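Data block below; observations after.
Our next item is subunit A:
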Amino acid sequence: MFFSKKLRLASAVLGVAMLSTVFAGCGGDSGSSDEFKVGANIEMTGNQANYGNAGLEGLRLAIKEANEAGGINGKQIKLVEADNKSESAEAVNAATKLISDDGVKVIVGPAVTANVIAESQVATDNKVPVIAFAATNPDVTVENGAVKPYIFRSCFIDPQQGTVMAQFASKELKAKTAVMYIDSSSDYSKSLGKVFQETFEAAGGKVVMQESFLAKDQDFKAALTKIKAANADVIFIPAYYEEVGKIVKQAREIGITATMLGTDGWDDPKVADIAGASALNNTYFSTHYFAEDPGAKSFIDSFTKEYGHAPNVFAALGYDAGKLLVDALKRAGSDDPEAIRKAIEETKDLQVATAKVTMDPATHNPIKDAIIIENVDGKYVFKSRIAPSK
Partner candidate 1 sequence: MDFLHQFVQQLINGVSLGSIYALIALGYTMIYGIIKLINFAHGDIYMVGAYIGFFAITRAGLSIVPALLISMVVTGILGMIVERLAYKPLRHAPRISVLITAIGVSFFLEYASMYFVSPTPRTFPEVIPSVAFNVGPFIVNGQQMLIMGITLVLMLILTYIVQKTKLGKAMRAASFDVETAQLMGINADRVISFTFCIGSALAAAAGVLVGVYYNSIDPLMGIMPGLKAFVAAVLGGIGILPGAVAGGIILGVIEALVSGFISSTFRDAAAFAILILVLLFKPSGIFGKNTREKV
Partner candidate 2 sequence: MGTMLTINDINVFYGAIHAIKGVSLEVNEGEIVTLIGANGAGKSTILRTISGLLKPKTGSIQFEGQEIAGMPAHEIVKTGISQVPEGRRIFAEMSVLENLELGAFTRKDKDGIKADMELVFERFPRLKERIGQLAGTLSGGEQQMLAMGRALMSRPRLLLLDEPSMGLAPLLIKEIFTIIQDINKTGTTVLLVEQNANMALSIAHRAYVLETGRITLSGDAKELAASDEVRKAYLGG
């Protein structure tokens, strides 16, 4: 009576589902020995999917090229992808799955700092090396002053960019006052702001106002109206391109003519699309590479051929991480995570799309130049190349 037919069916389904969980759990083997299993923990859906997916395209291309060139000692590299839904909790989930179920020996990603930090504990516990391709926050590889043995990155770090832009503002632009407009939902943005302020004020400038917004905001006019009133020489906006495009557009609309400065998050053709070429004039940003650099050219060509559209900076960084990984795998010669870890740490003078990199074993950050680009009528114009300060 109480236990109707339908209900019986429902619980049967439930039971099967439970059992299958248990059995599915038994399936995690370490993979066959004729391929290298590499994990990609990526923001495929959710708020940061744009950045994650672009990086994944670059990564896939690097792996594909390596496989076409004969793989690693005749073995093919197999990329196992997992979606972290742009949430740090899910990044842990995805990393755990990659390690325990898919048996990967090394992981590339995620794109965003917070997600990499979430993942790093699981990777460290399981002694699986990680290469972060776009997480520029210093805390990614270092904790309490000590380097995290298994966590690496293939991009430069925020202090470098922040310092570069602050020096650029005070020395080249002779700016005395600055406003910072920060994405307070992003560690990236916040830490860049901090470094910029320190450097800029040390050089005699003054940050007269700091405003904040949140990722995915649409309307910035209210805060910009306030910023306009501050009348500063430069406005520093360390943020990602989606918001940057809208901010620049709306700033110009309400009559802000001041110079705007940005960071690598600006490096995407979308900024010009959204803001409009003329609005973007009188803006500068730091980034990882310039399209006419050696190495970059061939990457851009093959990327465009592969996907039918030009790469953005995330794609380039994803590609870099892939190159770095392939190089390390070759030198490691086995899929032993410890060997891979050691090989990554010993990376030296490796030509990737954005630069020639050497891994700093003390910080697990690559030693890389930063580039400053000026937007002129919708085109990137190379401004300067600045080596890391130390």
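Behind the choice of candidates: all candidates are chains of the complex that A comes from, given by their letters.
In this section, a contact is a pair of C-beta atoms (placed from the backbone, for glycine too) under 8 Å apart; a residue touches a chain by one contact, two chains touch by 3 or more; residues count from 1.
Everything numeric here is computed off the predicted structure, so don't read it as measured data.
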Sort out for me which candidate, 1 or 2, comes into contact with subunit A in this complex. 1
Quick one: in the complex, what on subunit A touches candidate 1? 45, 47, 49-50, 53, 184, 211-214, 216-223, 225-226, 228-229, 242, 245-246, 249, 252-255, 270, 273-276
